[in-house]
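Apart from one protein chain that is not included, each protein chain of the complex appears where it belongs.
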Amino acid sequence: MSVFITSLVLWLLLTKFTYSELLAGVIVSILVALTLRKYHGIKYDWKLLWRFIYYVFAYLPVFVVEMIKANFDVAARVLNPKLPLNPGFVEIKTDLKGEASKLFLANSITLTPGTLSIDAKGERLFIHWIDVKSMENKEKYISQRFEKLLKGVFE
Amino acid sequence: MIAIFFVLIGIGVILSFIRVIIGPTSSDRVAALDTMNVMLTGLIVVLAYVFNRSIYLDIALVYALLSFLETIVISRYLEGRK
Amino acid sequence: MSANVIIGDILIAIGAFFYFLGGLGILRMPDVYNRLQAGTKATTLGTFSTVIGVGISKPEFLIKALIIVAFVAMTNPVGSSVLARASYLSGVKPCDCTKVDEYKGGGEE
Partner (left out) sequence: MRRLYAILVGAGLVYMLFAFLGTISPYGNVNLSDRVSAHFLAKDVNSVDASKWVSGDKQIPSKMKVFGKKGFEDGSANVVTSIVVNYRSFDTLGEVTVLFASAVGVGLILGGTRRMRYGRKPNFILRVSTGILLPLIILFGVYIFVHGHLTPGGGFPGGTVIAAAVLLLYLSNEEFSLNMVVSKSLEGSMGSLYVIFGLIGLAVGGAFLFNFLPNGVVGSLFSAGVVPLVYMTIGLKVGSELSGVVAEIHEEREG
């Protein structure tokens, strides 16, 4: 059902709106949803609209600001002739339970300053950190900004 | 004005292509190739803007999809080797 | 030349600059993981900026431009993290400046 809604919305975004397009979109979306009923990862529930609003207005601005900061960080490192690096592989714990929220957390970590998520096993995330500041309170530097917001969105 | 974009993107593509050629391990080459593919996707979108053809955007989408698939396939091959 | 075209051109110029930085980072960094860091971040923001700039300059491209941005934002971090894990597991050594390594042996207890 949720696959059907997503497919229909994507179809209408890809094409210009006419009634024949709407008809073809409904047919194709039903077929896709029936074919993939075992192998999809999209699930909606009744709080969809609220989640979407929360995602757009609370999560996206923080994410975009962090990404721009990350790029100026990369620019400063790359353009510096001495290449200041202090990398290391660290392991952090996360409180998030759902699969989609952990995926978004990993993607956000990859796109924010100096960190690249490598693997996830259970509650543990493995991260390559370009500038290891301290071994205590790693979560404070890496993931705490997003965890609260993503908990609001997905759980 | 448009020429500046093409010069900058072209220098980026050439730099990452140098890494594709000299990269010491195959992981280096795949990483540089992935970066280069994303750059070429952006280049196709800019070409769509310059030539004023909306159909090039579909081509950019297919290119992004195929470059993602290429990275995944080579990564699975590399990590399966012990 | 109207206002949205100027804004779009500035955004495309910023994106092209970040593409250049991504290529430079790929070339200069010492090992695979640092190269992936530079390449992924710079090209993702470059794609955001370029494609949204094109969408602002030509409003009829905006919807497909947003689809491309969403697709790149989903796939690019996934691809680079899968590649980083693969190169770690296949035995590529990190560079000598690496301080700590808590991921020995693929994270298994």
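We just call them A, B and C in the order they show up, numbering each chain from 1.
In this section, contacts are C-beta pairs under 8 Å (C-beta built on N, C-alpha and C of every residue); 3 or more make two chains touch, one makes a residue touch a chain.
Because the structure is a prediction, the values reported are computed rather than measured.
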{"item": "Contact list for the unshown chain, restricted to visible chains", "value": "A, B, C"}
{"item": "Among C:Arg28, C:Lys41 or C:Arg85, residue touching the chain not depicted", "value": "C:Arg85"}
{"item": "Residues in subunit A touching the chain absent from view", "value": "3, 6-7, 10-11, 14-15, 18, 20-21, 24, 28-29, 31-33, 35-36, 39-42, 99-100, 102-103, 106, 117, 119-121"}
{"item": "Interface with the unshown chain - residue positions in subunit C", "value": "71, 74-75, 78, 81-82, 85, 89"}
{"item": "Touch residues of subunit B, complete complex, unshown partner", "value": "53, 55, 58-59, 61-62, 65-66, 69, 72-73, 76, 79-82"}
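What we mean here is this: only the chains that are shown with their structure count from here on.
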{"item": "Distance between the centres, which are taken as Cα means, of subunit C and subunit B, whole angstrom", "value": "11"}
{"item": "Inter-centroid spacing, subunit B versus subunit A (mean Cα positions, whole Å)", "value": "22"}
{"item": "For subunit C, residues that touch 2 or more chains besides their own", "value": "21, 24, 36, 40, 44, 64, 67, 78, 80, 85"}
{"item": "Shared interface positions of subunit A, touching two or more other chains", "value": "none"}
{"item": "Subunit C to subunit B touching residues, read off their complex", "value": "9, 12-13, 15-17, 19-24, 26-27, 32, 35-36, 39-40, 43-44, 46-47, 50-51, 54, 57-58, 60-61, 64-65, 67-68, 71-72, 75-76, 78-80, 82-83, 85-87, 89-90, 92"}
{"item": "In the complex, subunit A residues that touch subunit C", "value": "10, 13-14, 67-68, 70-71, 74-75, 77-79, 83, 85-91, 106-107, 110-111, 114-119, 121, 124, 126, 128, 130, 132, 135"}
{"item": "Subunit C - residues contacting subunit A, complex", "value": "18, 21, 24-25, 28-30, 33-34, 36-38, 40-42, 44-45, 48, 63-64, 67, 73-74, 77-78, 80-81, 84-85, 88, 94-95, 97-103, 106-107"}
